[in-house]
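Of the protein chains in this complex, one is absent; all others appear in place.
By written order: A, B and C. Residues from 1 in each chain.
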Amino acid sequence: MNKPFATVLDSATSLQNKTGSWRNVKPEYVNRLPPCNATCPAGENIQQWLSLVQEEKFLEAWNVIMQNNPFPATMGRACYHTCEKTCNRGKFDGAVNINLLERSIGDLAIINDWQIDAAAAPTGKKILIIGAGPSGLSAAYFLRKYGHEVTIYERHIKPGGMMRYGIPSYRLPRWVVDAEIRRIINCGIKLSCNKHVANIKDEMRNFDAIYIATGAPIPAKIDIETNRKTNILDAIDLFKKIEDHHLANTAALGEMLGKIVLVYGGGNTAIDAARTALRLGAENVKIIYRRTLEKMPAHDSEIQEALQEGIEILCLRCISMIDGNKVLLDKMNYDAENNTLSKNGENEIIIADSVIFAVGQYIDTGPLANVDGLVVTEKGSLEVDKNMMTGTRGIFAGGDVIPGKKTITDAIGHGKKSAQCINAYLQGIEITPNAKTEVANFKKINTSYFKTSDPLKIKKFDAISFEEKNISLPNEKIISESRRCFSCGNCFHCDNCYGFCPDNAIRKSPDGTLTINYDYCKGCGICSNECPCGAIKMVAQLD
Amino acid sequence: MFQVRIHGRGGQGVVTAAEMLSIAAFLEGKHAQAFPSFGSERMGAPVVSFCRISNREIRLREPVQEPNAVIIQDRTVIGPARAFQGIVSGGYALINSPEAEYEDQGRDDITMKCVGATEIALEHIGKPLPNAILLGSFAALTKIIQLDSVLEAIKTKFSGAIAEKNSVAAKIAYDRLA
Amino acid sequence: MLHQLEGSQAIAKAVALCRPGMVCAYPITPQTHIVEHLGELIHAEELWNCDYVNVESEMAAISVTIGSQAAGVRSYTATSSQGLLYMQEGVYNASGLELPMVMTLGNRAIGSPINIWNDHSDAMSVRDAGWIMLFPETNQEAADLHIQAFKIAETLQCPVMVCVDGFVLTHAYERVDIPSPEMVDDFLPHYEPRFCLDAANPLAIGTMVPPEYFMEVRYLAHKKQLGALKIIEQVGKDFYKKFDRHSGGLIRTYKTEEAKTIIVAMGSVLGTIKDTVDELNAQGEKYGVVSVVSYRPFPAEALRAALAHAQHVVVVEKALAVGTGGILFQELELPLKNIVRKISSIIAGLGGRAITKSMLKYALKQDEREIFLGLDQNVVAEKIQLVKSCCCK
Partner (left out) sequence: MTTLTIGNRLDDKDAAEQSKYNRYNGITSGHRACQGCGEALAARCVVDVAHRVTGGNIAVVNATGCLEVFSCVYPENSWRIPWLHSLFGNAAAVATGVASAFVISGKKDMRVIAQGGDGSTSDIGLGCLSGMFDRNDDVLYVCYDNQAYMNTGVQRSSATPILARTATTLPVRGYMGNAAGTGKNVPQIAMAHEIPYVATASICNIRDLEEKISKAILLKGSRYVHVHVPCPLGWGYPPSETVRIARMAVECGLFPLFEAENGVVVGSTPIDNPKPVEEYLRAQRRFAHLFGKNAPPEIIETIQQIASRNLEKYRLSGEFSHE
């Protein structure tokens, strides 16, 4: 075509004009830490596995959970899901029901008998883990994955620790615990139950490293004046009795507790004990707690469930004396500002057939004796350094035995972290802590792009029974709830950046991958602003 | 070259008359040029048009100032338009008038004839349109063009019954002066 | 075939023979009869496959034409006077975009004061707009030049304006030979755009051009116009071959061989001038006439050759550059410098003032460099006095 000079141009010739040179800030795709991940004691990559659930890739999602937590079905029940508390969606229209989704995925894994990936090549290193609770089993799982030879000694006749002896079966059915433990053990872990390690020192010769995960099995005692014959027991002992007898003697236990049961304490164990008492036949169960309801350390949902089941919670009261079936309570004043308690002088007497104590647990320091370097803190925990190692080289510890939060999820997290540390120790490598990743807080979310939808709410209990209520969700429900995830801090391929870029400086490949073409990006920042999930960061253009 | 100036009022077909005249001449193989005195005159205002007829190509485009003939379609414009001005000696003036009121007035070196074209028009066409009719008389008067050519030219400008009626009327007007 | 036609009809018929795909115009006297007649031809489907668009302004008229031409369709518009001024932005645009459209300009004066009669002021207002501008002398030439205009435009990829004297030609009945469609088709083949809006080859037409390249664009436009001189001449010759008529070309001479005084003019006034010259020469004078057919591009070379032997050149023109004088006159001064001893200017016919033989004869006898033909001295004298007194204060 004989076209005129300059006034007529071929198409798309502006591509020669590299407008990227205009830029003084540039966008970068980032993976910010979603608040759920940030707060998960097990370090789960929740957002990632949710994104797979969204795509109906349940197996893949399960595998992602398993990278950080070998107990999805267990945690989907027993975890206190701090993730949901921090879920950004909570500030919008209600948090994603992560816990229920994890449970659903975990159950699918059990039903479908999904298996763990093969361990790495054998390293020849031998590790002893003392205690087959959540922390010990978690450590065993991860260490085995590294290729180490792992042996667990468990004092009880069954593995599981607090998963079995600390949480009642209506909250955590034993088939779930059994299945998930079996899956771990089947990776090639030697488990010896009913094996009490009297002294760790003796074992050091046979192993390259030892992980102490003995937990805190000793119930705390409070010095309360008791007259006459009083029917008092510890929550932990109650649970153990039920567990070891496979619920065979619930009637006898119920008879022992009587109709009116008091539980003393404000933690989750107290709630569990109260609800267990109810299930054993008690007609009137009261929880006595020193501070206010708001200050109760028990998880809010647990408290609510307890109240729904008819349990009374008497706050601002201390048991000062138990005399037969008379329990004397001192009424308390609580100064929230200074977090101080004082008796206000009033008291009352209530009648109880039995009193269950749930006021905390201690570690068993017996096996730790005579080992040089092990230090037990004033509060009765075993001291470890930042790499989970005790004062003795080669001996590590985690779970309830060390200071910190005493939840199963924390214990699992300890197990994973300890495994990393033990592995590093055995390989003679330094652990480089993960770079601090910025948390994708609510401000980073552009909520304009989300429609409000009601969170999935399922009543977990409707009958007072030791049986768990069956809540198996249809796939669509699982998927639709997972799709409520904001995908905080991580691209979910909404194409806003691609679609909104005025300079076509974002490229999309057929598989959906997005890349920034810095040849043309002028650095306007629309992509970052309009990213619904805060996955694009504007950084200074240095060159 | 024979130059004609046509006077009348807007709406009387003054321009069309000049055009028809030029067509009639053209039909006879002559060169002819017709043009209006261009303006934005509205209905009723005095209007002038011109026609030149020649055996050679006509190049001249000045307004006709010294006509060989004038056709006056409306006698009331004679005074205001100075309609007789410039008529060459031996020329003609054809006036639309039922009476021979002008024939004895004015100059004696030109032939002046009156024809009651409006009356003929009203009778035969039903409308007071004297332009084509006067061309019939003009043919008889000047012998510059044939009646047949006029009738043919009428057909190019009018059609159907109107053309027919105008032709009949033009013939009558022709006969008046033949 | 010979017809006795109004000039506007002749032009309309000639344009229709060129088979445009677009006719778009806004009514303005004295151009109206042309597009009215074209509209009739299109609606009667005597001209088929052609759109007739009634627009709301001259700006729209030229714009629709620009659009259709840019989309690859032979396009035509017509205007006059104020209309041309109103579309002037588009006039420049069409040539800048190198769109080979054709426009009839029914030449008319420009207000204020408003005046609907003929002169060349409107054409002169766009003399530098990059269009080829052709001035016919008769209606035959007007018709013929339109056929040539499409050919020239499309050969050169440049718009052409045929400047036809309003009323004098547009409203005059004359004998015109309208050629047969076959002959015109043969002379002017189907329009094949060299570039256009095409989905298969998506060009951008009408870019912004920065200082680094603008000079080149204008230089090329200039060179193209100069190159057009040859093409206009050639198309004129081809037309003669085909139709046996000398219409077009750059200039035409009349009795110049032995002339001492040569009159130069454009458009319909040339007929009156030729008659005047004939009468004067019959009395023993030696006058000749040069007609400028192609005003843009300006045929300086051809004019120099035609006028070199004259002792006196008189430019008669229907336009005035206020504050400067005759426009064609000034454009001739330079080419004739040191060649012709004496050049004078007659400004004539502004706003439709009649130009008569007697007036011309009188003016040619005057030995003045600048004459305003038929100027009423009584009217202006008083005003001039007033102006002078104001200036002196």
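Just so we're on the same page, a residue touches a chain if its C-beta (ideal position, glycine included) is under 8 Å from a C-beta of that chain, and two chains touch if they have at least 3 such contacts.
This structure is a prediction, so every number in the text was calculated from the model and none was measured.
Note that the absent chain touches A, C when the full complex is taken as a whole.
Note that of C:32, C:207, C:234 or C:253, the residue touching the chain absent from this view is C:207. Of the listed residues C:14, C:60, C:78 or C:250, the one in contact with the hidden chain in the full complex is C:60.
Although one chain is not displayed, its contacts with chain C can still be listed: residues 21-22, 24, 49-51, 53-57, 59-73, 75, 89-90, 93, 97, 197-199, 201-210, 213.
Think of the hidden chain as still there; on chain A it touches residues 6-7, 9-19, 22, 54-55, 448-451, 453, 480, 483-484, 492-496, 498-505, 508-510, 512, 517, 519-520, 522-526, 528-530, 532, 538.
One rule holds in what follows: only the chains that are shown with their structure count from here on.
The touch graph of these protein chains is an open line. When chain centres are taken as C-alpha averages, the shortest distance to the whole-protein C-alpha average belongs to C. Separating the centre of chain B from that of chain C, both taken as means of CA atoms, is a distance of 33 Å. Taking each chain's centre as the mean of its C-alpha atoms, chain A lies 91 Å from chain C. Taking the mean of the C-alpha atoms as each chain's centre, chain A and chain B sit 114 Å apart. Across the assembly, chain C contributes no residue in contact with two or more other chains.
Contacts from chain C toward chain B in the complex involve residues 2, 4, 6, 29-30, 116-118, 138, 166-168, 171-175, 268-272, 274-275, 352, 354-357.
Across the complex, chain A meets chain C through its residues 1-11.
Of all residues in chain C, those touching chain A in their complex are 96-98, 157, 194-195, 201-207, 209, 213, 216-217, 220.
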